[in-house]
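Just one protein chain is left out here, and the rest sit where they should.
Coming up: subunit A.
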Amino acid sequence: MAEEPISRAEVEHVAELAKLSLTDEQASKFTSQLDEIITMIDGLNEVNTDDVKPTTNMADATAILREDVAVNAHQKDALINEAPETEDGFIKVPAIIDESEDA
């Protein structure tokens, strides 16, 4: 990584990808903080990793298969009860398109 580690525009783009909205003040603060953090972690590039395999999984076992048997946990009502808004046993969400735009 050369140039500046992360710009304010990039921070705003990343926030959008992460489904976060930032206030002006937050965007400024996060830009300088992330800049500093990314500069720190960029020190990894001092290390030669040619021919090194990445480690992304720590489990000592490969996948273990279980019997493919369906079970009913009988938890539908309890799970639905946790939803912020429900109707007739379904979870309710707002329309995908802004309803106020129909008017």
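The rule is simple: a contact is a pair of C-beta atoms (placed from the backbone, for glycine too) under 8 Å apart; a residue touches a chain by one contact, two chains touch by 3 or more; residues count from 1.
Methods note: contacts and distances are computed from a predicted model.
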Chain left out of the displayed complex - its UniProt protein name, from "NADH-quinone oxidoreductase subunit N", "ABC-2 type transport system permease protein", "Sarcosine oxidase subunit beta" or "Glutamyl-tRNA(Gln) amidotransferase subunit A": "Glutamyl-tRNA(Gln) amidotransferase subunit A"
Interface with the unshown chain - residue positions in subunit A: 1, 6, 10-11, 14-15, 17-22, 26, 30, 33-34, 36-38, 40-45, 47, 49, 52-61, 63-64, 66, 75, 78-79, 82-85, 91, 93-100
